[in-house]
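First comes the structure, then the notes that go with it.
Here the complex is missing a single protein chain, while all its other protein chains stay put.
Up next, subunit A:
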Amino acid sequence: MKNLVYTALLSSILMCSSCNDVEVPATMAMDISLEHKLDGQTLELNGKSFTLPSGEDFTPKKFKYYISNVVLTNTQTGEMYEEMDSYHLISEDGNKSIDLGMIPSANYNQLTFSIGVDEVANGKTDQTGDLDPNSDMAWNWNTGYKFLVLEGEFTNKNTTERQGLILHIGTNPNFQTITQPLTGVRAGKAISLILAADLDELFKDPNTLQLSDLESTTIMFGEMAAKVAENYSEGFITVK
């Protein structure tokens, strides 16, 4: 729908302006795909064990997060494209791509996006699409959305018992915006960007998580959640 709106908008702009640069099409196709890695390996759910930066083993079961408010900029010319209704639920066992469709042509050299859901969208749960509260990303009718969910199990080093890790990070202070430089985007040329999400970064830089020593491995609100959000604010998702 929004692509249609943009196409219509752009067509009207085209018709109104004299096309002085006929060689570059007014729009270009762009999509973004996400790759999930842990300990240098491709993420797999439901059975495969990985090693965390702490040296602890970890078997992931669920991994989901929101990417929102996608913006492309040419920092030299000031050209900018902001995706409308830009909320994308990315999950390891579901959707791992963002199709921006046809966007205005420009030599974009910067990508900006956020992890989580902005304060406005986070304040209501009567939404559809990727913000449909029927997915397990809505906490309830008061608390808004989980921005990032990682669930799995590990062996506690102290007790040698199987233990669960529940990372449910949300709340407005943990909404993080990330800016990444882009190379190779040429006006008028279709392009597929790849973003690499490195799950190790959830457990380190700057806050190292030693799961076996945590008071509780249910991390949803409060200080620990803020530490994880600080971890994902830098280095977690990078342009490949």
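Observations on the model:
In this section, a contact is a pair of C-beta atoms (placed from the backbone, for glycine too) under 8 Å apart; a residue touches a chain by one contact, two chains touch by 3 or more; residues count from 1.
Operating definition for what follows: contacts and distances are computed from a predicted model.
Of the names listed as "Cytochrome c peroxidase", "ABC-2 type transport system permease protein", "Spore germination protein KC" or "Sugar ABC transporter ATPase", the one that matches the UniProt record for the absent chain is "Cytochrome c peroxidase". Among A:G40, A:G55 or A:G129, only A:G129 touches the chain that is left out of the view.
Only one of A:K37, A:K62 or A:K96 touches the chain withheld from this view, namely A:K62. Checked against the full complex, the candidates A:E35, A:D57 or A:E153 give a single residue touching the omitted chain, namely A:E153.
Where subunit A meets the chain that is not shown, the touching residues are 46-47, 59, 61-62, 91, 93-94, 126, 128-129, 132-136, 138-141, 151-153, 161-166, 168, 215-218, 220-222.
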